[in-house]
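One chain of protein is taken out of this complex; the other chains stay put.
Take a look at chain A:
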Amino acid sequence: MTAHDHILCSHCSLPVGVRPMERRLDGEACAFCCYGCCIAFQVKSGRHEEWEAAWLLIQLGVGGFLSMNIMMFSLLLYSDAFTGVDAGVLPWVHFLLWIFATPAVVILGGPYLREMWLNGIQGRVTSSALIVLGVAAAYLYSAFAVFEGSTHVYFDTAVMVLMLFTVGRYLEAVGRARAARDLEPLLAAESESATVVDGAAEIRGPVREVSAGMLVRVRPGERIPVDGVVVEGESNTDEAVITGESRQVTKGAGSKVIAGSINIDGPLLIQSSADGTATRWARICRSVREALGRRSPTQRLADRVVGVSVPLVLALGGLTIVYWAQSLPFDRALLIGLSVLVVACPCAVGLAAPMATSLGIGRLARHGCLVRDPGVLETLARVRLLAFDKTGTLTAGKARLVGVYGEEVGFDQVLARAAGLERLSEHGLAQAITAAAAQRDITPLVTSDVRTVPGRGIRGSAEGRPVAAGNGRLMNDLGWPLPPSLAERARSLEASGHSVVYVGWGERVHAVLSLDDSPLPEAQAAIAALRKRGLDATLLTGDLGQAAERIAALVGIKDVQAGLSPEAKRLALDRLRHGHVSVAMVGDGLNDGPVLAAADIGIAVGSATDLARETAGLVLPADGFWMLPWIVDVARAVRRTILANLMWAFGYNLVALTFAAFGLLQPILAAAVMAGSSILVVVNSLRLERLPDPVPALMPAQRSDINVERTHNVSGISAMAGPAVGHDLATRGPLDP
C-alpha cells in the first residue's frame, strides 16, 4: 500500500491511484485522478483570479480555437472547396494548417505526454501512451508531407483526436462527480470549517482545531461540525447522514446535537463535547475514505487487464500498419494503425467498477449504512444465505415485561408491589418491571427495609407486610408456598425461554411475571422480503434452544442452531458455507465481532462499537434492520451495473477494434467512439441514482405498540398485553379487586 491509496480525487472522490495530478488551487493542495477531473474541477470551482486555474482554461480555449480552424479548413479541403482555385494555393493552405496545428498539438497533447512520461519512467505503459503515439505519428507524418509538398496532410486527425479525448474526459469527470454527490456530506467532515465563538470574537477555522468545551456557532443551512449540546437557539436538524433517520429532529437549549447533521432553520450556539476529530461523523468520514481507497476484486482484475492490454494494442497497431502498408500507400496504413491505437484505449474498462461502487456506497451512506470495503457490495450481491444472531439483532436486546400471571390478585396490585421493590435495583429485569409499571401509570408502593439478595432477588416491606420479588430459590428461602397453577405456568414459561420473576407478599407467592426479549417488529417483514429475494435465513445463537426456537418461529426462520459458543458459531458458519457459496453474518457488532469477521461479509446492525475496531464490512445504523432487503437490492444493482459496464466496455472495444483494424473506422470517428464508450459507462452507472429509496414496512417508532405479545388467560389468572389493552383487561378482568 502506498501513501496515495487513501487520497481521493478532489473532484470525483474516487481514489487517485499511484500517479495523481497534483496542483495547488485556491491555496489548497488538490489531487486529481485524471486529466478530465482536473479540468472539470477547475471549470466548476476554480477561482479564476488564480493563474493556474485560468491558464488551463485559456489553454483549452486557444487549443479549441486552433483545432476548430484546422478542422474548418480541412472540411473545406475535403469538400473540394478549393478545386476551382489555382492548385498552387494548396501547399499554402497546408502550410497554414501546420502553423495552426503545431501549437494546438503542444497545448492539447501536453497533459497526455506528461502522463505518459511520468508513468513511463516507472515502467508502466498507460492508455495515454496510445494517444500520444498515435497523435505524434499523424502530426509528424503531416509535417513532413507539408515540406515535401505532398497532397495529403492529417493535422485535422491529430488535433481532433486530442480534442475529442479531452472533451470526453471532461464529460466523464462531470458524470463521476455526480456519482460522488451522495458521499459529499460524509467526506466533508475533514474539510469542514467551524465558527468558534471566543468571547466577542467569532473565528472561522477548520473543524479539526475545535476541542471539547469550545462554543461553536452554526447558522441555518450549515452542517453542525461537532458533537455537543445546544447552549442557545432553537432549530430543526436533519441527522439522516449519521443515524439514517430522515425525520427532522427539533433541538432547543440543552439538546444534544450530532456532528454531520444539518441545521435547518435557526441559528444555534453549541458547546462542543469532544474534539472535532473525535466525532462519529469524522470516524465515518475516515472509514468511507478508506473504503473508497480500496479496490474490489473486480476492479483489481480490470486494472490488470488494462495493464496488459496497452502493450498488446501497441503491438497490434504496429502490425496493422505493417500489414496495410503492403497494399496501401503508407499514409493510409498509418491512419488505420492510428485508428487501432485510438479505439483500443481501455479507459472505459478502468472506469467500470469504481464508479458503480462509489455510487452504491454513497446511496447506502445517505441512509446511514456504512460500507467499509468496496468488495462488500459485490459479495453481498452473490450471497445466498444470511445467518442472524439473536439478541440485539433480531430482538431489541433488552428484557421486556410480557406477561403477568396472578392468583386471585389484580394486575395493578402485583405491579405496584413489584415496582416498589425493583425501582431500587439496577438489575436488567428490575428495570424492565419498573418501566412497565411507569408505562401504565401504576404508582409503585412505598417500600421500606429494601435489601437485595444476590443471585436471588430483592425483598422489603410495604404496608407493614413483607414483600419479595425474585426467583424460585428466594421464595424457597423465605418458605413462601407457590400455588400449583402458578408453578405450572412458571415451568412452561421457563421452558419456552422466558425469564420468570415471582412476586409474593403476606407469606405467599401471588404472581409470576414473565419477561422476554421480543423480536423486532420489522424482523418478520424483513426476513420475508429477503426470502422473496432468494436468500435463506438461519439463526445462530448462544442462547438456549427454546428461546431461540420461539424467536425464530416469530420472525419466520426455520433453521436454528442454538447454544453455540462464539467458536462454535464460527464452525457453524464454515459448515454452512459448504452448502452455499458465500454466507453473510448479521450481528450487533458487540459480542459477535469474531463471527462477523469470519463470515464472507459481516453486517453489524445498530453497532455501538467504535468504528475503528469494527470488524463488519457493512455497518447499519441503529434501528436499521428493516433496510436489509433494500441493501441487498442496492448491492445486486451495483453488481449488475459493474458487469454490464465491463461487458459493454470490452465488447465495444473488441467490435470497434475489429472495424479499425480492417480500415473501416476513420481515426477521428474512432476517437469519438472511444470517448463515447467512457461516457456510456458513466451514464450507465448513473442509472444507479434512480434506485428507489428503502420503504419502511414498519417504522421503528411503531415498535412499542406492537411489540408486546398477547398473553393468555389461564385458570382465572389475569393477563396483560400492550400498554392500553393490558390495562383495560386488568381492570375489567375477572379478578379485579
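Here, a contact is a pair of C-beta atoms (placed from the backbone, for glycine too) under 8 Å apart; a residue touches a chain by one contact, two chains touch by 3 or more; residues count from 1.
Note that in this section contacts and distances are computed from a predicted model.
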Given the options "Nucleoside-binding protein", "ABC transporter related protein", "Sulfite exporter TauE/SafE family protein" or "phenylalanine--tRNA ligase", say which is the protein name UniProt records for the missing chain.
-> "Sulfite exporter TauE/SafE family protein"
Who touches the missing chain here, A:Cys9, A:Cys37, A:Met71 or A:Leu359?
-> A:Met71
From the list A:Leu57, A:Ala212 or A:Ala528, which touches the chain that is not on show?
-> A:Leu57
List the residues of chain A that touch the chain left out of this view.
-> 43-49, 51, 53-55, 57-62, 64-65, 68-69, 71-72, 75-76, 78-81, 83
